[in-house]
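The complex appears here without one of its protein chains, the remainder shown in place.
The letters A and B name the chains in turn, as written, and every chain counts its residues from 1.
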Amino acid sequence: MNARVIGWIPAIGLAVGVLCLVPAPAGAQTKSGNDNKSVTVGYGLDKDQPFAGADPDGTGLPWKEPPAAEIEAAKKAPTPHLADGHPDLTGFWAPAGWGYAVTQGGVTADGKTRYTQRAAEGPAQSVDKKRELKNRLEGANLPPYKPEFVEKVKYLGEHQSHEDPAFKCAPKGFPRVGPPTEIVQVPKETVFLYDTVNSSEQNAFRIVSTDGRGHDQSLNPSFYGDSVGHWEGDTMVIDVTNFVDDTWLSQNGAIHSDAMHVVEKLTREGNVIDWVISIEDTKMFTRPWVIERHLIHGLQSGHALEEAPCVEHDYSHLVNDDRN
Amino acid sequence: MKKRWGFCLAAAVAAVGMLCMASGLAAQESGSQPAQPAKSKQQALPPGGPAPRAADGHPDLSGVWFGGTAGGFTYNPALRRQFDAKAEEAPQFQPSAAAKIKAMTQTDYELGRASVNCLPRGVPGMFLINPYPFQIVQTPGLFVQLDELNNNFRVVHTDGRAHNPDPDPAFDGDEVAHWDGDTLVIDTISIDERTWNNFTGWFHSDQEHVIERVTRPSLNYLTVQVTIEDPKVLAKPWTSTPRVWTLGHEDLLEYYCTNNQEVEQYKALKDKESGGKK
Partner (left out) sequence: MTRKPLSALVVMAVALVAAIPVLAHHSVTAEFDSSKAFTVKATITKIEWVNPHTYIYADVKDENGTVTPYSFEGGPPGALRRSGVIKTMFNVGDVVTIEAYIAKDGSKHLGLLHAVHFADGHQIFFGRPEDSEGKN
């Protein structure tokens, strides 16, 4: 899950090292009950499946877009439907490239030596790393802040290691948590289950009512907002309001106000969900920030791994603003 | 950042609030009454008819469930009561475990609570020591439990599969389930050692094996009976009396525990209590 940025040459060397050391998993391509026999989908967290993803529109976000060819192939599977005729979103959608890449660890043949394969950082941040961090703040699809907020966001982004509330075990909340890891859909509601990836909220859930109700105005603002959903054709459209205002939208200092309003859309075709969020914030944004990613269905038996609780110990030992 | 002090104060207030509420709950179980708001019109729910059935014929356990008989939040201790404390056997501890528990202080008890330390309540704490509601979503093959407390969830396969041969410890353990007539039997091993089975120090070992028997005898009622085996901590297996939950008609609220930002404060509290020694 936590693959590190490394240059090409060590990457190949690493890949070779991994392949030589990691035993091929038994039953990696189990197709029990899976209708789709011709597409290799392997986004299970427990299996040694490679996953390549990217940030094609330059959002600076860690949710990766799978390669186009893989999306096209996965779309060819039949689309399951609910009794009411709508697409069934139920499934394990693997956290869209949060980095659930190949298990990098290895064990020697005699079983006595185990490596995690995490590359050493060295005394200071590498040039490559600095460049990558800079790119993250200069992408084409960054949050569209009004001019008066740009400086502050830049400062927060550059000083993330001291400023990010998630570093101090505050929940990431929605939409920073990203696309759902797993969806369970029943007639009156759709449940989104998340592996929040090292975040303090561990494994979070969202319940999206789809029985036609409106928002409950009596609810307190929350980290995950108040979600109501309805169908527009084959697209589930979820309206999310009533957020607390002290979460970030990304690791790059992307603050928001209490006016934030998110519309989240999910459309399933075959084994792919086209997931789109439109984040509006009339106080801070000049226009909605729209992010689209494709989620590919994972292995039949995949579920979000239980995430560990958060305890903060590092803050008092930080000596600089190096970011991850 | 200035929010940090806000969190600090809020966490401290929350902690004190939790401690007060926690002691209120503990007091409730021992018989004394916490202060109540204006009169409650709630009463115990009737059975309400037969339990709904899923397509496969099993009872459908789905619903939002509140502990006790009121089908909703209540301060009324009679309606909060989930089991007959007099009828339930006390756990019999191994001497070493009993000694360890005896040495614990009230602060240790508070620091062991999920709502204070922000750890998940885990298995079987979610059924045994949980004053907050949860929602069950049952689909063919899956039992999904959404816990209001700390917003955690568990997903359990109900197809009778075997345990993972090499599980990692988890707060919800390695859990599998099967139907035994109308009862869903959830079998769990490999539970993270940080969970407790009561509010007064009942810790467990890596050998703990939990069996939760869940059934829905009527529309409005869910009963859960828990058996715990733990040869390193218990002298013999322990089984609860059936614990009662009733069907609510409201949604879960968001509950995120953020007290874990102030771990050092709790440590200081503990150190002070033990006179500076750990």
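The working rule: a residue touches a chain if its C-beta (ideal position, glycine included) is under 8 Å from a C-beta of that chain, and two chains touch if they have at least 3 such contacts.
Please read these numbers as outputs of a predicted model, since none were measured by experiment.
Within the set A:Pro80, A:Gly106, A:Pro144 or A:Pro221, the residue that contacts the chain not displayed is A:Gly106.
Touching the missing chain, out of A:Ser209, A:Gln251 or A:Asn271, is residue A:Gln251.
Interface with the hidden chain, as seen from subunit A, comprises residues 1-8, 11-19, 23-24, 45, 50-55, 62, 64, 97-107, 111-125, 129, 132, 160-161, 164, 166-167, 169, 172, 195, 197-200, 202, 251, 305, 307-314, 317-324. Within the complete assembly, residues 168-169, 192, 206 of subunit B touch the chain that is not shown.
Please note the rule applied: only the chains that are shown with their structure count from here on.
Averaged Cα coordinates give subunit A a centre that lies 29 Å from the centre of subunit B.
Contact residues on subunit B toward subunit A in their complex (touch as defined above): 1, 3-4, 7, 62, 118-120, 135, 137, 139, 142, 144, 146, 150-153, 155, 170-172, 251-254, 256, 258, 260-261, 263. Residues of subunit A touching subunit B in their complex: 90, 162-163, 165, 168-171, 182, 184, 186, 189, 191, 193, 200-205, 207, 209, 216, 219-220, 222-224, 246, 303-304, 306, 309-313.
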